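Note that one protein chain of the assembly has been removed; the remaining protein chains are unaltered in position.
For subunit A:
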Amino acid sequence: MSPAEKISPNHTITATRPSVTDQVDAVENDTSSLDTSTTEVRSSGSGAVNAVGFTKRHNFLFSEVSLTFRRPRNLAMLGVLVLVPVLLGVALRTFGGPEASDGAPGIFTQITGNGLFLTFAALSILVQLLLPVSVAVVAGDSIAGEAGIGTLRYLLSVPVGRTRLLLVKYANAVVFCLVAVTAVALSSLLTGLLLFPAGPITLLSGGTIPMAEGLLRIGLVVLYVTAGMAALAAISLALSTLTEVAIGAIATTVVLVIVAQVLGAVPQLAGLRPYLLSSWWNDFDGVLRDPVATEVMGQGLLVFAAYTVIFGSIAWARFNGKDISG
């Protein structure tokens, strides 16, 4: 045995490139074993166990979320999103709503009759571009932004673990989607109730439902739109792992959204429409039927899930093998 082998008896030199990070993450689930204080609490078997374990394991997510909601840029975007329903409501109140004979979608013609419809109208407008843009800004920045300012190499040498970092970044983007969509819904509700009459909702299918149930259905819409935006966030996250320039990932996402919208609008390409993510974002008016038309929304959710899985996997595969040399 040569002295070199004595120094490192169980050392294996591999000519192939071992994925540095696969192996980091393989031990990921095992963090609690390193985590002395959690172990202590656990052995005492008290009810505080989960609370302590939770904050410890999710502390990085809290850090991430609070960073996101402290950045002036993100707050400004939320501000714009919240403002749109207000402007829409004021405009409708001032100039009167469109008539059904104008060819306006059913949702719009009903706003002046019932304020709750403002939520549907505002979301169907914002889901076209402004919501996707704000989601792209947060998700596209997530990895590329850290790489660009160099904090990525320090986070990884802490070590946060690459898979964990991606998961936390994605979870953060989803939280942002939920907050943004909820903020739009709340702002619409408030504006609608202030400016227009409120009461039982006349459904697109004819019947009426009480206002409380209307609110519940608005909750469903919020979740549906959030799922659609979360799928976009997965695309943006994948793009974010490909570059060290955040604006590149953001702009590419927005361009993709616009291209998809254009393709979806070309009648000759109707066959393509079901495969485009953006075609499904607006398909939430099923909740305005009785019973709730789950079929289209169910298909939409499947498309969102497919996009999320595919682009999440791309992000993971790409990020795990990546050399961090920025």
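To be clear about the criterion, a residue touches a chain if its C-beta (ideal position, glycine included) is under 8 Å from a C-beta of that chain, and two chains touch if they have at least 3 such contacts; residues count from 1.
Note that contacts and distances are computed from a predicted model.
*Asks:* Choose one: "Aminotransferase class I/II-fold pyridoxal phosphate-dependent enzyme", "Cell division ABC transporter subunit FtsX", "Gluconate 2-dehydrogenase gamma chain" or "ABC-2 type transport system ATP-binding protein". The correct choice is the protein name in UniProt for the chain not shown.
*Replies:* From the choices "Aminotransferase class I/II-fold pyridoxal phosphate-dependent enzyme", "Cell division ABC transporter subunit FtsX", "Gluconate 2-dehydrogenase gamma chain" or "ABC-2 type transport system ATP-binding protein", the unshown chain carries the UniProt name "ABC-2 type transport system ATP-binding protein".
*Asks:* Contact with the hidden chain only, please: which subunit A residues?
*Replies:* Contact residues on subunit A toward the absent chain are 2-4, 6-15, 17-21, 23-28, 30-31, 34-37, 55-57, 59-60, 62-63, 67, 70-72, 149-151, 153-161, 164, 321, 323-325.
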